[in-house]
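Encoded as structure tokens, the structure appears first; notes follow it.
One protein chain omitted, others in place.
Right, chain A next:
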Amino acid sequence: MVHVLRAAFLVLIVALFTACAGNKTLVTLAPDPDGKVGAIDVGNEAGSVAIASAYQSTTVSDSTKRPEAPVQLTREAVEKRFADALSIQPKQPVHFLLYFDKDTTLSAASSKLLNDVVKAVGERQAEDISVIGHTDTLGSAQYNNELSRRRAQAVRDLLVERGIPAHNIRVTSHGKENPLIPTSDNVYEPRNRRVEVDVR
């Protein structure tokens, strides 16, 4: 009985959501902060449209009607329409890449870079800092992950020593799955054997 009621309730919720599907939606593609323009597709049960140039946009009236053919808007019109949302857009997180001479000893250059990390944390009043270990694709995953995690932990300790509260730092490892320089498997690539510090 409870199951039947729950199912009926779910159907009601879905029906309500579908009924609200009349809200007209406008979707526009804008350039990335570095000027590059990506691609999106906008679709529903009735069809989809692809957009791949700046300030092209489509509108959708509801989920049973295909999104309209793309229309070119001007940059001014788009920036005006989205002025509020754009005005509060936070700075993108800043990433620092640290490298090691051996084991958990930072290279001299990376050691210096820690000062910039601390500075960025202060400037952004950041309370969310990720320290992420990365490996290359050479050798056993277990050994690599273990080493990258120890290196990340060492960086975390150095940041805590410099006054960043430990509870604002998260330590993780991405293993070989998020390389700076993509390579095939079992390739020695020192640029990938890094610890990344993200300051948000």
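Observations on the model:
What we mean here is this: a contact is a pair of C-beta atoms (placed from the backbone, for glycine too) under 8 Å apart; a residue touches a chain by one contact, two chains touch by 3 or more; residues count from 1.
Basically, contacts and distances are computed from a predicted model.
You can't see one chain of this complex, but its UniProt record names it "FecR protein domain-containing protein", from the set "DRTGG domain-containing protein", "FecR protein domain-containing protein", "ABC transporter permease" or "RNA polymerase subunit sigma-24". From the options A:Leu98, A:Ala120 or A:Ile169, the residue with contact to the chain not on display is A:Ile169. Annotation: of A:Ile40, A:Val118 or A:Leu138, A:Ile40 touches the absent chain (contact as defined above). Residues touching the missing chain, restricted to chain A, are 17, 20-33, 36-44, 48, 60-63, 65, 67, 78, 81-90, 92-93, 125-128, 130, 145, 156, 169-175, 177-178, 198, 200 (touch as defined at the top).
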